[in-house]
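So the structure is just underneath, and the comments pick up after that.
Just one protein chain is left out here, and the rest sit where they should.
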Amino acid sequence: MQASANTDHGEASAPLAGILAEFDGPGALKKAATRVRDAGFTRWDCYSPFPVHGIDPAMGVRPTILPWIILGMGLTGLTIATVLQWWTNGVDYPFLISGKPLFGLPANIPIMFELTILLSAFGAFFGSLILNDLPRFYRPIFSSKRFRKVTDNGFFIGIDANDPQFDPNKIKTLFADMGTMGVEEFYDHDNRAALPRPIFRVGMILFLLGLIPLAFAVKSRHSTSSQPRWHFWRDMDFQPVVRAQRASAFFPDGRALRPQVEGTLAREQADKDPHLNQGKVNGKLVTTFPKAVLPLSMEMMVRGRDRFNTYCAPCHGRDGKGKGLVATRASSLGEGTWVPPSNLTDARIAKMPVGEIYQTIRYGVRNMPKYGPQIEVRDRWAIVAYIRALQRSQNASIKDVPEADRGKLK
Amino acid sequence: MTNELSRVDFLADDPTQRAPLVSPDLEFKDVTQTVCEVAEKPKPPKAWYVAFGISLALTGMLFSMIAYLIIAGVGVWGNNSPAFWGFPIVNFVFWVGIGHAGTLISAILFLFRQKWRTSINRFAEAMTIFAVVCAGLFPGIHVGRVWFAYWLFPIPNQMEMWPNFRSPLLWDVFAVGTYATVSLLFWYFGMIPDLASLRDRAKGKIGKLLYGIFSLGWSGSARHWHRYERAYLILAALATPLVLSVHSVVSFDFAVAQLPGWHATILPPYFVAGAIFSGFAMVVTLMLPARLFFGLQKIVTMRHIENMNKVILATGMMVGYSYAMEFFISWYSGAPAERFVFINRAFGNYAWAYWIMVSCNVLIPQLFWFKKLRRNPWVIMFVVLFVNVGMWFERFVIAVTSLTRDFTPASWGYFSPTWIDIGMLVGSFGLFFTLFLLFLRFLPIVAISEVKGVMPQAHGHHEEGH
Amino acid sequence: MEQQFFPKWTNKIRNLLGAGAGALGVYAVIFFTYAASPKTINVGYQPEQPVPFSHALHAGELGMDCRYCHNTVEKAALAAVPPTETCMNCHARIRTKSPKLALVRESFMTGKGIPWVKVHDLPDYVKFNHSAHVTRGVSCVSCHGRVDQMEKVRQVKPLSMGWCLNCHRNPEAVLCPKNKVTDLAWKPKESQETLGARLRKEYKINPPTSCSTCHQ
Partner (left out) sequence: MNHPNPEVVLNDDRHLGPLGPKILRTMGGLGLLLLIVGLILGITGTEGGMSRFLFAYTTGFAFILSIALGAMFFVLVNHLTRAGWCASSRRIAEITLGTMPILAVLFLPILVSVLMGYGGLFSWADHGIASKDHLIHLKAGYLNPVFFAIRWVIYFAIWIQLSKYYLGNSLRQDDSGDPALTSRMQKWSALSTLLFALTLTFASFDLLMSLDPHWFSTIFGVYYFAGSVIAFQAFGILAMVLLQRKGKLEKSVSIEHFHDWGKLLFAFVFFWGYIAYSQFMLIWYANIPEETGWFHVRITGSWGGVALILVFAHFVIPFAGLMSRHAKRNLASLSFWAMWMLIMHCIDLYWVVMPNQGGHGHGSESIPGVHFQAVDLLAILGLFSLFVAGVAYVGRHCSLVAIKEPRLAESLAFENV
C-alpha cells in the first residue's frame, strides 16, 4: 500500500476527505463496486474515463429523473410556442396575410416544434448539469496525483469521509481484499470556502454602474428636455427629401415651401366668377349672395358661425360687438397703436352691401388685416351670412321669435 | 500498423464477425495520448500556419466586405429584380446544408447504434457549428439593416407589433437558431469529459485554467456518467428530428411559394437528403487530410472514410431521385409553367449551372459504387470536392433559375454576381476554416471517452481474457 | 496540492453566475420596459423656440381657436406653421416694439422664415395626415395634450407606432364630436365609451391597421 502523498508534505493537518482505490479496468471496477455497495456504504462513487456498461446496477444507482425534467421542459416549450403564436398573431396584432387563418395549425407547427425541441434540449443540458452539481471546480479527490488518470485510463472507487460507516482502516482492508492497484487517502486542503472580498466589490460596482442608465431613465421620464428624442439608429427617420415648411439647402432662399411663381395664378385663383370671388360685379359691390353657386342653407350658417368664431371672434367678439378677448386685452395695454374693432351689429355695417363685407374680409380695411390668405372664398361668404344673422339677432325684438316659442323666453 | 489496420478493414466485410472499430493494438492511454497530443504540441505543423494565415486573410476580407455592405447598402450585391435572392441565400442554404452532417453523425448514427461514428463525430460536430455560423451570417446581413435583426424575435417593442409567425422566413429564424443552439450544446456537452482529459494533462497555467473552467470540474463519477449518458441520449433523440426540421424549414422558404420550380412537395426530404450529402462530403474533405496531419489513422481508419463514402453515395442517389421526380412530375402535371421551368433549367440560360449540378451530385458520386475507388484517397478527394461544388450549384439553380423565369415573361432577367458576391462566398470559406483550424489546434478533435467506450477492453471482458 | 488548481470558493461560482444571470434578466426587463420605452425617450421634448410664443396666452387666455393660425389642418396633411403674416395680423398694432417680436418683424420685412423648431416630429418614413383625423372627430388634445395651457410647447404623448396603433384598434377611446376637436378643454357628459361607440357608428370610423396606411 502506498503512503499518502500528503503525509510526506506534512499537510496532515488538513481534514481527511476520503479514501481512494484504483482498479485494473472496468471489469474489476464493477466487481469492486458490487462489494462496496454490499458493505453498506452510501457516500461513495466510482470514477472512470468513460461510462462503464453495467456499473449502475453494480453500484445500485437508481434511474435519474432527468427524462421527466426534459419532458416537462418540452411541454413548456410547446405551450409557450402555442400561446405565443396564438396571442401575438391571433389576438394582440391580428393581421391578415395572404388569406391564411390568423391561428391555424399548418402554419404554426414549425415554431411549436422548434421551441419544444429547444426547451427540451435546455432541459437535458442544464438539467443534467444541475443534477450532477456541475460546475464544481474544487474537489478534495483532485488532490490525489494518481487520480489524474481518471480521464485517461484509471478506474477508481472513492469513499467519502462523511459516510456514516467511514473507518479508514476497515476501508483500506476492504480495498486490499478486492485486489486494488493502490489506495490513497485524500484531504480537503482548502478551508476557505467563502467568496473572496474583491468579488463582492466588483459585484457592487457593477450594480452601481447598472443603476446609472436607470437613473437617466427616471430623470428623462420626469422632466422635459430641449433635445429631440434619442435616435439609436438614425435610419430613415430623416430622409434627404424636401419637406413642406422646413428649411432646405437645395433652394437659395433656404425654404422648402416655394412661393408662387410671379405672374402665375393657381386654377382656383382665376377670377371667373366676380360675384363669388370679388363680391363686385362691373365695379359695383354686390348686395346679394352668390346664390347660384352657393345657396344659403343651415349648413352654411353653421359653417359661418364656426369660421367666424375662429377668425373674427378674437377681435370682434362672439356677438360681433367688437369686444373680443384680443381686442379687450390690446386696449388694456394702452399702446397708442391699437384701434378698437368695429361693432359688426351696428346699423352702418347692417346696411353695408354684402359685397363690401366680403371684400373687407378678403382685403382688410383700415386697421383690419386681410384674411384672404387664411379664409377660403366659400367660407368668407359663410361668414358674411353669419354676420347678417348676428346683426338680426343682436337687434331682434320679441316679434322676431315665432309665437309658439315666445313662452320659452320667460 | 498497416497490417493491423487492413485486418480491421478486411474484417468489416466478413459477416461472421464484427471488426473492432479502431485499430486493435490501441490501449486506452494511447487514445488519450494520440488525441490530446494534437492540442498539446507547442507548435502545430507548418501547414497549419499557412492554412490559418490564408483563412484569416479571407475572413478579414469577408468582414471588410460586410462592413462595406452595411455602409453602402445591399445594392453592392448582384441581387436585383427579378432575382432578389442571389448569392446570400444560396450561400446560406449551402452552409446550413453543410452543417447537417455533424449532428446527423452524432445523433442519428448514435440512435442507430452505428458505433463507428465515435471516431469522427466530434470533428463533424465542430464542422456543423462553424458551418452554421457561416450560414447564420448571410440572412443576418441579407436583411439590409443588420441593427434591426432583433425584429425577427418576438420581443415586446415600442411598435407594439409582432413578427408574422405564419411566414416561413420566421420559421427559418427559429429553426436555424434552435439548431445552432442545440448543436452547440450537444458539441460542448460531448466535449466535457475530453476537456477534463486535457485539463488533467495540462502543464501550463493557462491550459489548466481554461480547460479547467470548460471541463466544469468533471471527475468521471459514475453517478455523473449515468445522468450524462441519459442526457446525451435524449439530446441525440431531440437532435434527430431537429436535423430533419431545419433543412425542411429552409426548403419551405422556397416550397410554400407558387413559383414553379420552387413549389414541389418533395422539397423537404429532398433538401434534407441534399444537406446530409453535402455535409458528409465536407466532413470527408476535411477528415482526409486531417487524419494524416495529426496522425489519427488508427482511430479514424479507412473504414470510417469508406462508410462515409457509402452514406455520400446513398444520399447522392436520394438527391438524384428527387431531381428525377421533379422533372417527371413537372411533365406529368401538365401545367405549362411547371413544364417550362424544368426544360428551362436543363436547356435555358442557366443550363451550364444545371449540368454542373447534375454531374457533380449525381454522376460523379457513382464512382463510389466501386470498393476500390471509394477507398482511394485521391478518388475520394476528387469526388467530395465536386460534391461540394455541385451542392452549391444546386441551391444556385433552384434560387436563380426559377426567379429569373417566373410567370411573367416581361419580368424575366439574368442574374450576375458582383465581385462582392464572389468575395463573400470565398470569404465565408475563410471564416469556416479559421474557426475550424482553431478547433483543430486547441480542442480534443476526437471524442476520446466515446472511442474508449467502444473499444473491446471497455466491456470488461478484456482483462478476463488475459 | 498543485493538483488542485482551483481554490475551494470557486465552487460557489455556479450559484453566483446563476444569480447574476437572473439579476441581468430582471435588469433587462426593467431596461426595455421602462428605460427604452418611448414614454421615457420621446415624451418631454420641449425645445427652445426662436420666438417665445406662448400658446397658453394665445390659445388659452385669449381663447383663439387652433385653426386661426394652423388653418390648413382640416384640409391638408400638415397642420401648417403659420406664416409671419398671420402673426402680423395682430402684432402690426399690438406690442409693436416688443423685443421678443423683433424676429417676427424682421421676417415680415425681409421675407426670411422664422426657424421654428418642430416639436411633434414623426420619422420621415411615416405619413401622418392631420385632415384625416381632425375632420373625423379626433381632437387635437389626443396627440398634442393641453397646448392651451403650455407656455412652451412640449411633447406629452409618445407618438410611437404602438401608440398610434392603440387608437387605430380602439378609436372609441378618443372620438369626440366633430365640432369639438379644437376645444381642448371639452369633456363628454356621458361616458367616453358610449360616446365613442355612438360616434364611431355615426361617423363610420374604421381605422386601417395595415402597414401601408402610414408607410406608403
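Details
Chains here go by letter, A, B and C, matching the order in which they are written, and residues are numbered from 1 within each.
The rule is simple: a contact is a pair of C-beta atoms (placed from the backbone, for glycine too) under 8 Å apart; a residue touches a chain by one contact, two chains touch by 3 or more.
The structure presented is a predicted model; accordingly, all values stated were derived computationally and were not measured.
Every shown chain that the unseen chain touches in the whole complex is listed here: A, B.
Among B:S64, B:T265 or B:S416, only B:T265 touches the chain that is left out of the view. Residue-wise, the contact with the chain that is not shown comes from B:M317, picked out of B:I54, B:V76, B:L209 or B:M317.
Of the options B:T181, B:S333 or B:T418, the residue whose C-beta touches the omitted chain is B:S333.
Listed here are the subunit A residues that touch the chain not shown: 53, 99-100, 106-107, 109.
Counting the whole complex, the residues of subunit B in touch with the unshown chain are 13-16, 18, 112-114, 241, 244, 248, 252, 255-258, 263-269, 313-314, 317, 321-322, 325-326, 329, 332-335, 338, 369, 459, 461.
The criterion applied here is as follows: only the chains that are shown with their structure count from here on.
Chain contacts here are complete: no pair of chains fails to touch. Chain pair with the larger contact count among B-C and A-B is A-B, by C-beta pairs in contact. Measuring from the average of all protein CA coordinates, the nearest chain centre is that of A. The distance from the centre of subunit A to the centre of subunit C, each centre being the mean of the chain's C-alpha atoms, comes to 17 Å. Between the Cα centres of subunit B and subunit C there is a gap of 52 Å. Contact of a single residue of subunit A with at least two other chains is seen at positions 93, 95, 134-138, 142, 148, 235. Multi-chain contact residues, meaning those touching two or more other chains, occur in subunit C at positions 5-6, 11, 38, 165. Residues of subunit B that touch subunit C in their complex: 155-161, 208-209, 212, 217. Within the complex formed with subunit B, the residues of subunit C that make contact are 5-6, 11, 32-33, 36-38, 158, 160-163, 165-166. Contact residues of subunit A toward subunit C in the complex are 9, 11, 93, 95, 134-138, 142-145, 147-148, 189-196, 199, 203, 210, 213-214, 216-217, 220-221, 223-230, 235-239, 241, 243-247, 253-255, 306, 309-311, 313-314, 325-326, 329-330, 333, 335, 337-339, 367, 369, 371, 373-375.
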